[in-house]
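Only one protein chain is missing; all other protein chains are in place.
On to chain A.
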Amino acid sequence: MDTDKELESQIGQWRGFVERRHAISAADTDEMEDHLRDQISDLSAAGLRTDEAFLVAVKRMGNVDDISREFAREHSDRLWKQLVLMPSASDGDGTRPTRELFVVLGLAVGAALSVKAGVATLGEQDLARNVSLFVLPFLAGYFAWKRQVTARLAAVLLVPFALAAVLLNVFPFASNGSTEVIAAIHAPIALWFAVGLAYVGGQWRSDRRRMDFIRFTGEWVVYLTLLALGGGVLIGLTIGAFDALGLSVEWFIEDWVLPFGAAGAVIVAAWLVEAKQNVVENIAPVLTRVFTPLTTLMLLVLLTAFVTTGSVVDVDRNLLILMDLILVVVLGLLLYAISARDPYLPPDLFDRLQLVLVVSALAVDLLMLFAMLTRIAEFGFTPNKVAALGMNLVLLVNLTWSAHLILGFLRGRRGFSSTERWQTRYLPVFGVWAALMVGVLPPVFDFV
């Protein structure tokens, strides 16, 4: 009994070792495991002890690197196409992936239909405020289904969506007022964290799961962008072709294809990220390595331009908004880069670059804060200024401590995981801030 158990665990270890090679598929491993077991039972029948038989069988199987290389030669495609959305019947039981596909398609169509219903019944401003409520519950629903959450968690998940729906529609927003715009911008961000709660399957305290959610968000953005690009090209070609035929299809594209495509893409992108989870690290490090230096350069050029153009007090209001957006993008890039880094590697050049990025972002942030405070001193508080000021402060705290931690890491005084932990611990602050902007800021400023 004991030797059986030991053999099973040894075979399990061998299997794990083989499966780590991308070129060898799970079905190939099954095939070789069958071989290994036959060999072991023959050798045992010939008088070898089980553990000896295992060792001999593994030895005869040969060097896994060599076998993997042979497989790679035969299936070079496997090194590329690791994304298997619909495993064929021979690769395992095909029932679950098919069902998942139907669930995903059902949710995508549901999101699209609810957006379409919103477009048909609501005015432009009401729609803009509520659009995330038409799509994100379906995304949260997908993860709730995928993670098989408990009924209690499912009920908890409903709360933020219901609350947002009530607040966004009960508040007597002044028409075209700035609080309405602020609430409309922050509602999707706040609700994204509700999606996150579903994504982590309720384990919101776990740092690892939070980091997974950051990874997911980054990959989701990449996939959504790719889908949008592909969709845009397809739409352009379609319109062009119909134009050449003398038919105008723009109304159809605008009324049906765009809302359906956009809402569906949100769900489908999430599904794609889920399906290709084990290939996640393929694109993230590449993107962050390309864009970290470029973004740093952009920030430094902006800073120089700022300083040389003179007074920071009478800077354009639009410039402040743009700079805030840039800072948000920088933070996203930082989070994405941290999520793609192996925390056990020693510091390298890229970490230094990251420190430069964080420090230049800090400089921009401080400059923004200074400009904003002088404007507030001169013109008083407005909803926009409070929102921008608060966001800059939230970013300032994050960036300052990040810089401190990365510096400590570069000097070898602490591991990279402290930087990771800081970001995962800080994550809820963004959600809380966005929620405040939706629920508290409008009444404080009388919905102007």
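Following the convention adopted for this analysis, a contact is a pair of C-beta atoms (placed from the backbone, for glycine too) under 8 Å apart; a residue touches a chain by one contact, two chains touch by 3 or more; residues count from 1.
Please note the rule applied: contacts and distances are computed from a predicted model.
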Missing subunit (named according to UniProt) among the choices "Cell division protein FtsX", "Dipeptide ABC transporter ATP-binding protein", "Transcription regulator PadR N-terminal domain-containing protein" or "Heme exporter protein C": "Transcription regulator PadR N-terminal domain-containing protein"
Among A:E52, A:E74, A:D348 or A:D446, residue touching the chain not depicted: A:E74
Touch with the omitted chain, as defined above, among A:M32, A:L105 or A:I239: A:M32
Contacts of chain A with the absent chain, listed as residue ranges: 27-28, 30-35, 37-39, 60-64, 66-67, 70-71, 73-75, 90
